[in-house]
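Every protein chain except one is present and positioned as in the full complex.
First chain written, first letter: the chains are A and B, and each begins at residue 1.
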Amino acid sequence: MKAYHAGWVIYYCELSGVAAFAVTGTLMAGRKSLDWFGVITISLVTALGGGALRDVLMAHYPIEWVSNENGFLVGVSASLGTMIWARTLKTFNDRVLLVADAFGLAVFTVRGTDMALQQNLPPSIAVIMGVATAVAGGVMRDVLCNEVPLVFKREVYASISILGAVAYITLLDLQISLEVASAIAIAFVFVSRIAAIRWKWKLPRFDVVD
Amino acid sequence: MKAYHAGWVIYYCELSGVAAFAVTGTLMAGRKSLDWFGVITISLVTALGGGALRDVLMAHYPIEWVSNENGFLVGVSASLGTMIWARTLKTFNDRVLLVADAFGLAVFTVRGTDMALQQNLPPSIAVIMGVATAVAGGVMRDVLCNEVPLVFKREVYASISILGAVAYITLLDLQISLEVASAIAIAFVFVSRIAAIRWKWKLPRFDVVD
Partner (left out) sequence: MKAYHAGWVIYYCELSGVAAFAVTGTLMAGRKSLDWFGVITISLVTALGGGALRDVLMAHYPIEWVSNENGFLVGVSASLGTMIWARTLKTFNDRVLLVADAFGLAVFTVRGTDMALQQNLPPSIAVIMGVATAVAGGVMRDVLCNEVPLVFKREVYASISILGAVAYITLLDLQISLEVASAIAIAFVFVSRIAAIRWKWKLPRFDVVD
């Protein structure tokens, strides 16, 4: 637990992010006619892939989800629960999912940025690590499902994560304590993401005309 | 050779798995109108990708196929041999391929599980490492060929690998020797996979209806 600046609170936040991301993986996989092994695998990749990529890029070994099976167990449970739920009720409350996903985005961003700062990486690289932690699992999910990643397509999702990472670093530079800076950055990302969904914010598109 | 619990036998088994997986990569790539560089690359990724992913996730450096060129040489030879064979005879005995692939699945599963146990990882993570070793190369092959991975789609392939890894760990827990446990788990996976092909076993599918 020593490795967690903000202690056990952020650890449980992170596990709830894992659960939320696993649910999005399950729902995406469910649109592709996969079997249960495929669904669970894609859910785990969605939930744990961002953190694994970050750890590999920073050579932060052992990888968090490899040395400790909690992430795996939470991801599998969330995926199985979603499958049973969807089969039983034939319905799924998208709003709950979006809120949970926004929460995962917020926590993963701060966690990834923080880990990079602890390893004394330059601030611009710390931002990349925060965003990679938050976004790469979803990119892997979409690649495995043979789709162009959603996050690359006009949705204000990754940019909020970038702003959140920048905000977190700036707050720490201003000598604000880790706990307060984490809380503010997490709240900022979470609220912005909910607002982006609510008012359908979009980023400008870039098209090459041949 | 010290690193191999079950000694040189499993090493040669593993190289034959590499060859079998390289052949499947070559045949898949041959359906995509690629040039010989593309075909050989996809074959190598299919054959060596699972082991490389396992080693990176466990920080087991140097990666087996990087420090020793045998895997590379066997993979390239199998791929070139398949291309020449297919061009000359215009035919290919699928049965031989499926048997060799089942053998590769069995050996890679046990090898990956065993390596994770040697690193004192939790049992659930050891199962994941066994399955990842056996399956991830094929997933990378399908992603590079722009297909939803075959292994995610209603075929009893990965689940046999999971059961084989669980069986191997259980046998070791029962104080059975490494050699015997390896042999039983390999035989179990191999025979189950052949049975799954023979009687067309399928896993239940999970579909989300919007």
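Please note the rule applied: a contact is a pair of C-beta atoms (placed from the backbone, for glycine too) under 8 Å apart; a residue touches a chain by one contact, two chains touch by 3 or more.
Please read all numbers here as calculations on a predicted model, not as lab measurements.
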Contact partner of the left-out chain, one of A:P62, A:G81 or A:P149: A:P149
Residue, one of B:L105, B:V131 or B:L144, that touches the chain absent here: B:L144
Chain B residues touching the omitted chain (full complex): 26-27, 29-39, 41-42, 52, 56, 61-63, 66-69, 72-73, 83, 86-87, 90, 92, 143-146
Residue numbers in chain A that touch the chain omitted from display: 56-59, 121-122, 124-125, 128, 139, 143, 146-149, 151-155, 158-159, 162, 202-210
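The working rule: only the chains that are shown with their structure count from here on.
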Distance between chain centroids, defined by C-alpha means - chain A, chain B (Å): 30
